[in-house]
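Quick one: this structure, given as structure tokens, is what I'll be asking you about.
All protein chains but one are shown at their positions in the complex.
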Amino acid sequence: MQTQTIRPLRFGLHRFAAPPEFYRLAGRLIPWFGSAAAVLAAFGLYLGFFVAPTDFQQGEVYRIIFIHVPAAWMSMFIYAVMAFWAGVGLAFNTRMSSMWACAMAPTGALMAFLALWTGALWGRPAWGAYWAWDARMTSTLILLFLYLGFMALHGAIDDPRRADRAAGVLALVGVVNLPIIYFSVQWWNTLHQGATISLTRAPTMATTMLEAMFVMMLSFWMYSIATSLARVRAILLEREKRTSWAQAIARG
Amino acid sequence: MIQALLAVVRRDLLLAMRQRGDVFNVLMFFVIVVTMFPLGVGPDKDTLRLIAPGVVWVAALLSAILSLGRLFALDYADGTLEQIMLSGQPLSLTVLGKIAAHWLITGAPITVMSVVLAMVFDMAVGPGATLVASLLLGTPCLSLIGAVGAALTLGLRGAGVLVTLLVLPLYVPVLICGALAVERSAGGLSPAPGLMVLAALSLGATALAPWAIGAALRVSVE
Partner (left out) sequence: MHWASWQDFWAMGGSGRYVWGAYGLVALALAAEVMLLRARVRRARETVRRTADWSNKETQQ
């Protein structure tokens, strides 16, 4: 069995790089992040439905924005964080970092999917088409493909360490490409549509709308952390099933 | 250093020439895929002229991905790749040499073939020339990015389809810029912006991809 030398960090945080410690820490944190997500969601939805006014141009349907924008933003944010931790795992050969990156991927992919779906449901009543190939939606679709590629590559490799590292390289390549992809899609869109307005541009936002959206974004963030923590616990158990600490936890 | 690079290129070209069938197949794939579109869409000249840039470019993407199978897999299968990696030769150099050879047997023939295809789609001289130029500038980038995918999926079952999933999203900027340059040319505008971006993408990939490919090879070959 391989022991890892862990470089000491301040406040003794380095001990959480060890699987059993991280498992217990994650278990303690999940209820906090879950509750925070729920409370923020309740508050955000209240603001969004009962405080934010009716939009001048779009009426009530704009309220989809309170879940559409948080989902879209989270999908991008999670990808960046995922690539960061995958990179750390590659650079310092730490297993925990790579496992954390893997834990985040499905939630990020789900966020991208929800952004696309809610965007389509918003687009139909607001601009007449479920899908309009505009820059932001198309980029989000490609982001979803990048997530799926990450998960597919990881799933196709049997050896967990090779899988972690291969997916890590892919994530880093993806994160470098993402701005290039976004700008090229934007260019593609403007040149093909001429002077048409960006279809998913939010309506000119009243302050209350922005507040509601911000609260919902925080809620989605807390939720994503909670699910990632839960998933990393599953991953830890799955990978460490032969170790004594995991077996002690499963029994007790 | 240049000599080492040329040696790698020469070796790969020799190996490819011994299996000329593989090389020819990729080119045939390119032509057949392009031919499918008029069959599916109808022979109206104006429609075809409109879709030509996109069709040729998508076919080029798919052909590039198809050809990646022989980039590293053959050397990996018989242990040569491991030897090369252990030999102490800088991996980036070897990688660049292999990709240069790969481009010579895939990207270059595709670029040449596109001259014929431009005529098939009844493109005017300007857009046709832009198409050829865009492929010339863009296919190196396709080989470089594709090599990352090939290196990551070495020896995996289902590697062929998996590589496609991984690499196509990364190809999107090249596709967009290539097709856009030709369309601008067809519309009377200068294709220079698109072509310059393509050149920049290929140069950037030449600078950065070898790192990623080396890392991926080290991961896959252990």
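Brief remarks on what is shown
Note that the chains take the letters A and B in the order they are written out, and that residue 1 is the start of every chain.
What we mean here is this: contacts are C-beta pairs under 8 Å (C-beta built on N, C-alpha and C of every residue); 3 or more make two chains touch, one makes a residue touch a chain.
The structure displayed is predicted, hence computed values, not measured ones.
Considering the complete complex, the chain that is not shown touches A. The hidden chain makes contact, of the residues A:Thr118, A:Thr140 or A:Asn189, with A:Thr118.
When the omitted chain is restored, the residue from A:Ile64, A:Ala132, A:Val185 or A:Met222 that touches it is A:Ile64.
Of the candidate positions A:Met151, A:Ala206 or A:Leu237, contact with the hidden chain is made by A:Leu237.
One chain of the complex is left out; on chain A, the residues touching it are 49-50, 53-54, 59-61, 63-64, 67-68, 71, 106-107, 110, 113-114, 117-118, 121-122, 124-125, 223, 227, 230-231, 233-234, 237-238, 240-242, 246-247, 249-251.
Methods note: only the chains that are shown with their structure count from here on.
Work out the mean CA point of chain A and of chain B, and you get 32 Å between them.
Within the complex formed with chain A, the chain B residues making contact are 148, 152-153, 156-159, 162, 165-166, 168-170, 172-173, 176-177, 180, 183-184, 197, 201, 208, 212, 215-216, 219-220, 222. Residues 90, 142, 145-146, 148-149, 152-153, 156-157, 162, 165-166, 169-170, 172-174, 176-177, 180-181, 183-185, 187-188, 191 of chain A touch chain B in their complex.
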